[in-house]
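Take a look at the following structure, please.
For this depiction, one protein chain was excluded, whereas all remaining protein chains were kept in their positions.
Going by the order they are written in, the chains are A, B and C; count residues from 1 in each one.
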Amino acid sequence: MGLLGSDERPRDVILGTLDDLINMARSRSMWPLTFGIACCAIEMMATWDPKIDADRFGMFFRNTPRQADVMIVSGTVNKKLAKRLRRLYDQMAEPKWVISMGACANQGGPFRQGYSVVEGVDKIVPVDVYIPGCPPRPEALLQALLLLRDKIADRELRYKKPREIPADYDVMAEPGKDGRLPVL
Amino acid sequence: MRPIPIPEDRHFRPRLIGYDPQKSRPWLERTVYAAYVFVFWLIVIATYAGVPALFGALGWDGGWGFVLMRVLQVVLLFLLSAVIALLLILVLRKYLGKVQERFGPMHYGPAGGIQTVFDALKLLAKEDFVPAAADALTFRLAPAVTFVASFAMFAVIPFASGWVLADTNVGLIYLIAVSTLSAYGVLLGGVSSGNKWALIGALRAGAQMVSYEIPLALVFLTVAVWSGTLRLGGIVDAQLGLWNFLPLALPFVLYVIASLAELKHIPFDFPEAESELIAGYNVEYSGMSFAFFFLAEFVELFLLPALIVVFFFGGWHGPLFGIEPGSLAAGALESLYFTLKTAVWVWIFLWIRATLPRYRDDQLMEFAWKAMIPLALFGLVLAAYMRLIWR
Amino acid sequence: MSLLQEVWQAVKAIGTGMATVHKRVYEEAPTEFYPYVKPELPPVSVQSLALVENEDGSERCIVCLQCERACPAQVITIERHRNPEGKGFLIDRFDIDLVNCMYCAACVEACPVSSIVTIQDFEMSTYDLQTLKADIDFLHEQARRARQWYSPKFGVELRTDDGRIEKAPPEMQPGGLAEILKPAEEVDS
Partner (left out) sequence: MSTMNLEPVPGRTDEMIVNMGPQHPATHGVLRVVLGLEGERITRAVPHIGYLHRNHEKIEEARTYPMVIAYTDRMDYVSGTQNELPFVLAVEDMLGVEVPDRAKKIRTIFFELYRLASHLVWMGTAMLDLGAISPFLYTFWDREIILGIVEKTAGARMLPNYYTFGGVRRDVHPDFFKDVADFLDHMERRMVDYEHLVLESPVVHARTKGVGVLDQERAVARGVSGPVLRASGVAYDVRKAFPYDAYPDVEFEIPTSPDGDTYARFWVRFQEMYQSIRILRQLLELTPKTGPYKGRAPARLKPPAGERYRAVENSRGELGVLVVSDGSDKPYRVKHRGAAFSNLQIIPDLFVGAKFSDAIAILSSLDPVFGEIDR
């Protein structure tokens, strides 16, 4: 469709380029949140070790959710942890992304039959990239981070309203009397 | 027997973007650093020689013209501090990578050279968040206070002979006053965040400040007694024969320790203590406010080593190869000497950061009150006697 | 005196530590440059599962359901019917839920014909979980793309360039040491 491409709305040359630049910057400077849960957390740490060195791609851990861009859910999420996980996600500043690492975070994995385990972290937070494995290799986590990079850089609609987030409070333990999450 | 067809790849593969990434190329890295330092040097020359020359040529060196010139110089210095932060963060990450047997940022830009630019852009575009529990005005103001306090130190830093914004004869006192202010920014930010970790970080910053500022001021006093002036240019000029770090060895060591504390740098990074207080005073900051704290931290990481060079390592002094002092070329060369001497001290600070664990906060206070202050007083008396005897 | 000695000890220790750290600058980094260079994984490494066909394209699996019974995470679903012409069974459905799989290789241990094998394809990250619900076509594809795989019965097998399947040399096999050392022992005796 000629110069403007096949987009639904015509692209603004200046703002479009600026958006491209900002998406490029966002995709190349993803700081994950230090939040290790279980076995996968050890492999998550190993992704930053000298052999793999994800810092080559400009990623390093921030301890506070306010300054982090990516949450790597690295392990089994049970119902006691679920509301904390959701809270951490809410505390992160926009824009934010979630990577679900390992079988347990994806769908409960080998523990999905247990009474306390949340079957899939995507019931609590919106997940961008899933990694299979138990635990995945550090290379697999790096691959997922780079897939996320490509996803951010390619995002067609640059500005859009905050994503609709599925908040399945049933999977979390005991919401408060007013039906909302208890405040820690 | 049919040959088994190899199917198409159904998996997602990341794009292979990057700049010939499969080996480290030290020469390229050095070129990147040199380019940053060159930009830094150009800005310094433009600030201290270019702008006054321009205004002098235009005849605007009085009244409002002078004010405009100073404003322009300050804007250039702001640009300079941005360059310093971008370079130092890159160098920190690359150097940490080197000593940890890995590479650090290397795929975006030549040898990872524009990684920090991406980081800055991302922080610019990230949501800047004020928590509900925070005191909004103070919360917004604190990063600015911190940054301005460290940025104001530029006013008296002499980059070369005569290359200084305010060649005031109370330069040292100004430094003592201004450098203390940056702790106020940390205090304000921590207390106004409405977060307990930030509060602990702020209290630690306050407690730390009252302990290391006294030996720091005593060392300033020692340098002033030894040089006979409070003007920073005068202190540098007094070191023409002998750099101060030899006669003032004890105050020099104390000064390095105290500036580590003032920088909130390992082994004294208690207000930020990543593994204890999560992120300390800046735990609630995101986006641009956080970037300002970061900027202030790295500008200080340049300024305090620069002060070490001014006080103890002869400032801008170096061989001039027959260039007439006071000329543009001499100024340029002198500012380069100053930059390189500072770079060595920045490297030593980064080296300390890569090696040492963190002390406990009360141990610094104990050390400051029980060892550093008596030693600094002793150094002051010694320097006074030495001055009486030898000069 | 002892105080001075203590201070000297501390300064010396800090200096030694800093020298220890700085020494690393001159050592070569072991970084693998992952997305640009794929790591060479050992052939027994369990990264994913695949269903190997025979060289002529016929099914190796005899649908004995041993793997389904052995799976701790219970991710294998097999449906079968009796072969109308001849003996044995035919596959209706052979699904492995690679999302929930714990990659313990118990199914590979259980397989009597080495049909289900472990392969080294770890690059399975995805935007959509449904791509990981492996059906029989997916598992066959994985096997066709693989250059080497492992199963306890046949050991490490390689796929040659012309599509044949052959046993790997003993240097790659678990327990290959026996075969490697045997000629030397014969020479000794």
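Basically, a residue touches a chain if its C-beta (ideal position, glycine included) is under 8 Å from a C-beta of that chain, and two chains touch if they have at least 3 such contacts.
Computed from a predicted structure; not experimentally measured.
*Asks:* What chains on display are touched by the one that is not shown?
*Replies:* Touched by the chain not displayed, across the whole complex: A, B, C.
*Asks:* Residue by residue, what part of subunit A touches the chain that was omitted?
*Replies:* Given the touch definition above, subunit A has residues 33-39, 41-43, 45-46, 48-51, 63, 65, 75-76, 78, 80-81, 84, 88, 104, 110-111, 113-117, 134-135, 137, 184 touching the missing chain.
*Asks:* Name, in rising order, the residues on subunit B that touch the hidden chain in the full complex.
*Replies:* With respect to the unshown chain, the touching residues of subunit B are 96, 99-102, 196-197, 199-200, 203, 266-267, 269, 273-276, 278, 353-363.
*Asks:* Across the whole complex, list the residues on subunit C that are touched by the chain not included here.
*Replies:* Against the left-out chain, subunit C lists 9-10, 13-14, 16-17, 20-21, 23-24, 30, 41-42, 44-46, 70-73, 102-106, 109, 118, 150, 152, 170-171, 173-178, 180-181.
Keep in mind that, in the parts below, only the chains that are shown with their structure count from here on.
*Asks:* Looking only at C-beta pairs in contact, point me to the busier pair out of B-C and A-C.
*Replies:* It is A-C, judged by the count of C-beta pairs in contact.
*Asks:* Which chain has the mean of its C-alpha atoms lying nearest to the mean of all protein C-alpha atoms shown?
*Replies:* A
*Asks:* Report the inter-chain centroid distance for subunit A and subunit B in whole angstrom, where each centroid is the mean of the CA atoms.
*Replies:* 34
*Asks:* Per the centroid of Cα atoms for each chain, what is the distance between subunit A and subunit C, given in Å?
*Replies:* 27
*Asks:* Among all residues of subunit A, which ones touch two or more of the remaining chains?
*Replies:* Those would be 50, 53, 56, 143, 146-147.
*Asks:* At least two partner chains per residue is the criterion; list those residues in subunit C.
*Replies:* 29-31, 33, 35, 123-127
*Asks:* Provide the residue numbers of subunit A that touch subunit C in the complex, in ascending order.
*Replies:* 50-53, 56, 103, 106-110, 112-113, 122, 128-134, 136-137, 139-140, 142-144, 146-147, 151
*Asks:* Which subunit A residues qualify as touching subunit B in the complex?
*Replies:* Against subunit B, subunit A makes touches at 21-22, 24-26, 28-29, 49-50, 53, 55-58, 60, 62-64, 66-67, 69, 93-95, 143, 146-147, 149-150.
*Asks:* Can you list the subunit C residues touching subunit A in their complex?
*Replies:* 29-35, 39, 47, 72-74, 98-104, 122-129, 132
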